[in-house]
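Here's a slice of the assembly, chains where they normally sit.
Chain IDs A, B and C follow the sequence of writing; residue 1 opens each chain.
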Amino acid sequence: MTIEAGVIVFPGSNCDRDCVRALKGMEGYRVREIWHRETELGGLDLVVLPGGFSYGDYLRPGAIARFSPIVREVTRFAERGGYVLGICNGFQILLEAGLLPGALIRNAGLRFICEPVPLECTNTNTPFTKKVPRNLTLPIAHGQGRYFIDETGRSKLEAEGRIVLRYAGGTNPNGSTNRIAGIVNEKGNVLGMMPHPERACEILIGSSEDGRSFFESLLQAA
Amino acid sequence: MRYVVEVHLKPEVSDPEGAAILQAARALGFDFLSDVRVGKSFEIEVKEGTEEKELEVLSDKLLVNPVVETFRIRRDDD
Amino acid sequence: MREAPVLQIPKRDTVPSEGTSKTFLQSLGLSEEEIERIRSLLGREPTETEWGIFSVMWSEHCSYKNTKRLLAALPTSGKDVLQGPGENAGVVAVDEEWAVAFKVESHNHPSFVEPYQGAATGVGGILRDIFTMGARPIALLDSLHFGSTENDVHSIRSRRIAEGVVRAIADYGNCVGIPTVAGETHFDRSYSGNPLVNVMAVGVVKRKDVARAVASEPGRKVLYYGNPTGRDGVHGATMASETFEVEDEDKRINVQVGDPFMEKKILEATLELVQAGLLEAVQDMGAAGLTCSSCEMAGRGNTGIRIHLNRIPLRAEGLTPYEIMLSESQERMLAVVKEENWESARRILEKWDLEAVDIGETTGDGWMRVWGNEEPETEVAAIPVRCLTTEAPVYLPRRAGKKSGAEVRPQPALSSEEGNDISGHLLRFLASENVSSRRPIYRQYDTMVGTRTVWKTVGGDAAVLRLDGTEKGLAVTIDSNARFARHDPFRASEYAVIEAARNIAAVGARPLAVTNCLNYGDPGNPERFEEIAAGVEGLGYACARIGTPVTGGNVSLYNETAGAAILPTTVVGMIGIMDDYRRTTSPALSGDDLWLLGTHSPSLAGSEYEHWSRGETSAALPEIDYDFERSLHAFMVEAVSKNLLRSAHDISAGGIFVAAVEMVLKGKRGLVWEKVPEDDDFALVEYLLGEGGAAMLIATAAEKRGTVEALARRWNLLIERVASIEGDRLVFGKQISFSLENLAAAWEGDLEKRIFLLAGKEEAAS
C-alpha cells in the first residue's frame, strides 16, 4: 500500500519543502508538489496544506489563499472522502474556506512563538491519529494560532470527539479555547492542526519524532 | 469617493491587544480609559457611483471573518 | 569579461543642463573638491539626475571611500574561497558540489528613524544579497545593540527601538520562511541615539549555479521585476553616510516599507531563473537603488548600460528622473538577460505573479545612459561607468594615533553589603540586561523552518544546520565585543573573531570563513578614524592568525547622534563546517564530569561584571594566545567527531558563573563545583565572574575521562576536572548553592519585561 500525497504550494507557503522532505522520509509515501493554480488532484490519497504565510498572511491568514482555484478542488476532494491535512497556515486556510469550524486569531501573548510544546492526543480514533501517542511533543511556530470557537460550536466538537489535539502540561501557549490545537471535520478525513508534525520526523531536527505517528496512522487507515 | 470599513472583534472574543494597551496606557498615567478594543480600518477608494451595498458584499466575502469579527461601513467625505 | 573600452569624454554638453542651485548641491553630501572633480570628469555641468547618481555612487555607503584602503589589508583568500569581497556576498566551498554564500549587512540609521520598518527592510536586503548569488537562504542571524534599558533618560526610547526591531526581524524572516537561528543582543548607553541592527544571511548553492552581478556582454536586455518604484528612501545611501542631528525631520519622510510576501516571490522566482540558466547577471536594487545596481553590474563587466525611465513601473505619480534613479523602494530586482531567454524568463516570473519589464539594454561603450520619463523622451544622464565605480574618490583620513596608556583605575571590589549577600548579588547580575536569557527574543523567531536546524543548538553557542545532500553540518554564529573597544578597538575586534571561532568550535565545527560589519563613527574625526583603522587591523590580524579569510562585509560609519558616537563595534559573522551534523554538541549539561579546558586567568577589569556593577570598565582584556585557540579548535573538532563530549560551552560575558548557569539550566542537571578560591570575597567573585581566560567548559561521561585527558595532552591543552554533574543545584564551594528554580527565575524572567512594553497574557482564556 502506498499513499499518494500532494503538498499544495501557494505563493508564500514556506513549509512546503519541509512537508515533502518529511513524507519522502516515510516509508509507504509518494509525494509531489502541487502548484496552487493547478485544478486537478487526480489520484491523490492525501492532500497537505502546508504552513507558511500564503499571500503574506495579508488581511488574515488564509483569507486570500482560500479563493485560490485549488482550494475548490480540495473541498471536492474532501467531500469525496480524501484525506486533507492542514498544518498551521494550512489549518488557517481550512477554517477560512469553511472546511473546519472556528477561527484562528492572534496569540493571546501577542507574539510569535516557536518552540516544541507538550500535547495530548484526545482522540486516537481518527485516520490521522490511530498511532499517535497520548502524550507527545511537537513544535509550534505561529503568531496567529489562538483557536476560537463559540460555546455552541465547542460543545458540538466536544460531543462529537472532534478535538484531537490539545496543548498539555498545564500550558496553553496561544490562549486557545479549551487548549485546542487540532480538530477534525465530521467525517474525520480533514485534520487541521497548529503544531508541525513535519518538523518532528527526525529527533535531531525537531526535538521529537512524534510527527511521524500522524503519517503512520494514515498508512494504517488507508 | 471613499468608504471606511471598520472591523472589530466580536464582544465575546477577548482582545488581549486591547487589554495590553489599556494596561500600558494606565501605567503611563492615562486614567480616563475604561476599555480599549483594537480593530482594523480599511480605507477604500471606489469608483464614482459605487453603492454601500456593494461594499457590504465585499466585506462579507473578503474583508471580514464573521466567526470572530463584525464590521460597519461609513462614507468618508473628508 | 571584456576589456575596458577606451572612453572619449565628449566636450560638448550631450545632456541639457538643468542648472544647479547651491542648496541643491549642498543637499548631495558631496565635498567641494568632489563637486569640482565631477565637473572636470564630465567636462561640463552635470544634470540634476547626474548629480544624484554621482552623489550616491560616491557616498561612503557605495564607494567605501574612507575604508577601502584599510579593507584592502584584510586576508581574503583561501583554498575554499570561491568568491571574496566585491560581489553581493562571499561564497565558500564546502565540498566538490556545494558552496555557502553568506554576508552581514547593517540597517542602523533606518532602524533609528523607524525601528520596525528599518529592521524589516534590513532583513529583506541581506536576503536579496544571498539569493542574487543563486543561493537559497537557509539561515538568518542578528547582532543587535541597543541603548540601555536601565533607567536613564533614554531608556524608554531604547526599549521601543528594541521592541520594534525584534518584532520586525521576526515578522519578516518568519514570513519569508528563513529561520533566524542565532544572534546576539547587547545593551549599552552609547547606542541610545544610534542602535545597531546588523543582520547576517547564509545560503546554500551548487558550485555550478553561483550567480554573479557582472554584465559582461553588450546587447542584452535589462530586466526589472518586483515592486514598483516609489519615492521611498530617496537618498538612503547618503543618509547612511551622514551623522544624525537629533530631530532630522525631512529625512524621516523617506521610510521604506518592507514587503516580505513580495520578497518570498522574488526569492523563489530568482532561484528558478538562475537554476534554469536564464540570467547572465542579477543584482537587487538595494542602497542607491537602480543607480547602484545598474552601474555596478556594468562596471564589473566593463560594459555600458542604457535605461529608459518611462518603462519603469511606478507606485506614485510625478516621480522625477532623479527620484526614480535614487529611489530605494524595497524588493526590486535587476537582471541581464539574453534576448532568446526573455520569453522563458517572463514565464517564470508570471508564475510568481511578477511582471517582467524590459527597461533597457547593455552596451559595449562603457557609458551609463539614462532617458527620462517625460515626453518627449530625452537623455537625462550620460556618464562613463568607470567615473562612478573605479574612479570614485578614495581617501585615507587622518588617524589620531593610539591613546597613550589606557587609564587603569582600581579594580572593583564588593561593598560590604554586597559581600554579605553574594548569592543575591549574583542573582541580580544574572537578571541584568546583558546577561539574562535571550529566549524572549529568539522564541519569536522561527528557528526551525526549513527543517535543517539542529534543535539543541538553538540558544547555544553556534547554531548548526544540516546541509542537504550531504551529512555535513554548517555552524553559524555572530559576535562582537564592543565593551572592550572603549579601551582598545584592535583588541575588541580580535576578541570578536576569537569568540566567534570558539562558538563554532564549541559545537564541534572547524572555523571556515568570516564576514563582518564595521559599525563606527565619523571617519572625518581623527579619533574616530583611529578606532576604525585599529578595529579593521585587529580583525585582519585575528582572521589571519586563525586562518579564516574574510569574504565580505559591510561598513557603517557616521554612527553618531548629535556628536555622541557609539562604542566602536566590529561585528563578526563566522561559518564553520563539520563532517557529521548528527554529532554536534550543545551547552545543555549532561554526563558526569565537567572539565575546564585551557587556562582560566580571570580578570574583573573589562568584564561585564565590572560594567554592570560600576557602570564603566577599566581596561581591555589581556592578549590572546593564538596557539591555544588553534589547538582548542582542533581538539573540539576531534572530540566531537569521536563522540567524546556530552556538552560544551565557551566562557564569555559573565565568566564561569554565567557559563555554568546556562549549562545547568539548559541541561536541567545540577553541578557541584569543588575547588573555588574562598579566602576572600574578591577572589571568589573574580574567579566566578572574571573574563579573559583562554578556556572552555566541556562535559563528559565518566568512562571517557582517560580518553579526553589524553586527547587534551595531545593538543597541548591543560585540562582540569572542576565539577561533578549531579543533583539539582548549582554549587560553588561551601558558600554558594542555588536551586535550579531560583537560577531560572533570575535568568529567564527579565528581558521580556524590559523590552516588550505591551505584554499580552499568554495563558489567557482557556
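Going forward, a residue touches a chain if its C-beta (ideal position, glycine included) is under 8 Å from a C-beta of that chain, and two chains touch if they have at least 3 such contacts.
From a predicted model like this one, the values you see are computed outputs, not experimental measurements.
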Legend entry - Composition by chain label (entire complex, not just displayed copies): A x1, B x2, C x1
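FYI, only the chains that are shown with their structure count from here on.
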Inset, instruction - Could you classify the connectivity of these chains, where an edge means two chains touch, as line, ring, star, complete or other? - result: complete
Inset, instruction - Report which interface contains more C-beta contacts, comparing A-C against B-C. - result: A-C
Inset, instruction - Can you check how far apart subunit A and subunit C are, centre to centre, with Cα atoms defining each centre and the answer in Å? - result: 35
Legend entry - Contacts with 2+ other chains: residues of subunit C: 758-761, 764-765
Legend entry - Overlap residues in subunit B, where contacts from two or more other chains coincide: 14, 16-17, 20
Legend entry - Partner subunit A, residues of subunit B touching it in the complex: 9, 12-14, 16-17, 20, 62-63, 65, 67-68
Legend entry - subunit C-facing residues of subunit A, complex: 11-12, 14-15, 17-18, 21-22, 35, 51-53, 55-58, 107-116, 139, 141, 143, 171-179, 196, 198-199, 202, 204-207
Inset, instruction - Flag every residue of subunit B that touches subunit C in the complex, lowest number first. - result: 14, 16-17, 19-21, 23-24
